[in-house]
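Taking it in order: structure first as structure tokens, then the write-up.
For this view, one protein chain was removed and the others were kept in their places.
Think of it as A and B in the order they're written, each chain with its own count starting at 1.
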Amino acid sequence: MPESKSSATKLQKIVAENDKTKERSSGNVVLGGVGGQGVITASNTISFACIDAGFDVKKSEVHGMSQRGGSVVSHLRFGREVHSVMVELGKAEWILGFEWEEGLRYLGYLKPGGVAFISVERRIPPSAQVDRRTGSVMYPYDVSPPEGVVPIDTYEIAGSAAEGRPAIAQTVLLGALSVEMGFDEEVWRRAIAATVPSKYVEDNLICFDRGRAWYEEIKRTGGKSKGTISAAYGNGRTAGTVATLSGHAVGSTTGLRISTDRGKPRVEITRSWCKGCNICVAVCPERILVLDRHEIAVLSDPDRCTGCGLCARMCPDLAIEVWLDSFAGNGSLKGSAAKLGEKQ
Amino acid sequence: MRLMQGNEACAEGAIAAGCRFFGGYPISPSSEIAEAMARLLPKNGGVFLQAEDEMASLGAVIGASLGGLRAMTATSGPGFSLMQEHIGYSHLAEIPCVVVDVMRGGPSTGLPTAPSQGDVMQAQWGSHGDRSAVVLAPASVQEVYDFMIEAFRLSETLRTPVTVLFDEVVGHMREGVELGAPDESRLGSRPEPLEPPSEAFKPYGRDESFIPHIPNFGSGYRFHVTGLMHDERGFPTSNTEIVAELLERLEKKIQVVQSMVPLESYQMEDATLAFVAYGISGRTARAAVDLLRARGVKAGLVRPKLLWPVQDELIEAALARADVVVVAEMNRGQWVREVERIVDKTTLVLSFGKAGGATITTDELVSFALSLPDALSIAGSPGALKKEGAFWSAGAHEAG
Partner (left out) sequence: MEGRKVDMNIELKSKEPASVPVFGDQKRLLRHAMMPHMLCPGCGHGIVLDAMLSVLSDRYENLDKVAIVAGIGCSSRIVGYIDACTLHTTHGRPLSFATGLKLARPDLDVIVVTGDGDGVSIGGNHLIHAARRNVDITCVLLNNEIYGMTGGQAAPTTVLGAYTTTTPQGNAQHSFDVSELVKAAGATFVARTSSYRPQVFGEMFAQALDHVGFSFVEVMTDCTEYFGRINRFGTGPDLLMSQARYDPEIDADLAARPTVEEISNPQPVRPVLPTGLLHRSNRLTLEETLNVAGGRSSRSNENRVVSGSARRDL
């Protein structure tokens, strides 16, 4: 009897798996992001998982012209037999956006009823900048996510596992996707282990688990529990995005309180030019430059700046300028500097 | 009237056209052009530079042209191959220059001192990408002189590279030449910039003539010139619409040349048998027409002076009455494809191609023409004749 019960369970399992396989006899994924975010690695991971699950896979990659920081898109198709590598418009079951705008712009590929997991990470590619003189950008900050879009604050969800490494946090997207794609969890874990550099596997798996758990919770509660879709979106917007926007528009200006003999040093960082290379962080003798969560240089402790200008000299992006402002009373330095000019 | 070699007349024509820079690398059978320019340019306030290779030659020419000088180079087949990239650059960046190719037998090093018309297709298609070329084909020493002036006029006014294509025979032949100084209208000039220097200046701005008004370097304008696809400001772009528009404008600009160069028609009023030949072969064909007329054959000649862009309408009209068209050229049949494309489908087009390093003779063309009625009746129909190709290939050899 136990044997027959076991057989019945097996049968049920097989039927269920067949159903699952039938359901997932093929699929299309479009991945979009910015160079350096791990788009290609992630598409390799998904490919590996599909092969492991017994599918034929075809994948294309388009790298942007700029070798890092440019737009990157990858099309991935799997099934019993795949002929063409390109996903047709409106035929993708899933979209993975590693960057907010880059994810949104591929929504045309999404099938009705499909799901687009889009990270709320913001990396503004040079091509999105309308007027690069003023630094103003054409960027969909205020776009409400259309139906089917699941905004994910990958960095927030990844937490400690990706501290200071936003690229690793993107594995949260794979965790969420894995819930929808329905392969065995172990298939995914093997795929990550096989495609990610060995020293990062552990952290990637943690991010994967967190993404998976987060999205399962979203599905279970219908997006009403903590970490709901709208909350995630909201978090992403408020976690520096609004501030970033103004930074992009005029260049972030950091006033200084410290005085030197020559004047008050003031560091201006043109955020839209900074590519986050870390050189200023490394060369600053006072160690007061850091990268923010968007990997853009910011002055952590302006008061300690001596105005040596080494960061400006060594900035490969020409994004830093160091000014010496005349002493002119209190208040905003920029304002006072301007007033000084007017009065005299 | 002076007795002069074609290559020397080429240099004289260039000087008369205002050419003040020559960058070149020695290669037979074009070397006399460089030698003559080395003699003439310093006397005329110009600069002669013998470069390290053909790429450098044309590079220096384009650089000098951007500096405001009329500039040229001269070469032959192997060097012409090496120059193709810079010809494409000159076309896309719209920097005027004149390239002379004195054709020798090819492919490869081939026949350095034997004539050929084998570079005809290369002159149009040698540089990669979509591009229409401007190619002139003089047939005499006098025409070499005159066509050099015309080449500079076209190049400067349209801001595009112009190739002057002739063969070893024309290059080395000595004939009487009238070295008349051209008047202003024959010299042409570069379009002047339309606006004063400003940050918003568009060197490649649109114009009804399709020709950009690009200033010379050092004239107070600061701008960018690139061989990448560019927008009106000259800066690189990969915007497909802007690129398509640029290519469209360049194409329209080049096609204008069709109406700028006349076509030679000889005895075509009542001709049923028409030769189409260019360069030195055109002269042979002209003599053949006279001999055939003496024998009662209504023969005629159409001689294009402009090989590219092809003057479709002019040639179609000129050949409208002919039943049989024989395209005689010193290669294995290149430009014949253009004639086949143009003429009415009922017209029989035959290729008289002769490659190997010898010129086509008048006798060959006359015998070929006289054997046509028999050959056509044996073959049954013109279509069958063409398909079998028996006559096609036998023509040059047996007749010779």
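Here is the rule we use: a residue touches a chain if its C-beta (ideal position, glycine included) is under 8 Å from a C-beta of that chain, and two chains touch if they have at least 3 such contacts.
Treat the numbers as computed from the prediction; the structure is a model and nothing was measured.
Novice: Among B:26, B:78, B:205 or B:227, which one is in touch with the chain left out?
Specialist: B:227
Novice: Of the listed residues A:27, A:175 or A:276, which contacts the missing chain in the full complex?
Specialist: A:276
Novice: Considering the whole complex, which of A:52, A:216, A:292 or A:317 touches the chain not shown?
Specialist: From the options A:52, A:216, A:292 or A:317, the contact with the absent chain belongs to A:317.
Novice: To test your reading of the contact rule: which positions on chain A touch the chain that is missing from view?
Specialist: Within chain A, the residues touching the omitted chain are 36, 65-69, 126, 129, 132-133, 263, 265-266, 270, 272-273, 275-279, 281-283, 307-309, 312-319, 321-326, 328, 337-338, 340-341, 344.
Novice: Pick out the residues on chain B that sit against the missing chain.
Specialist: Missing-chain contacts on chain B: residues 20-21, 23, 42, 47-49, 51-53, 55-57, 59-69, 71, 85-86, 89, 197, 199, 217-218, 220-228, 235-236.
Here is the rule we use: only the chains that are shown with their structure count from here on.
Novice: Go ahead and note the Å separation of the Cα centroids belonging to chain A and chain B.
Specialist: Distance between chain centres: 56 Å.
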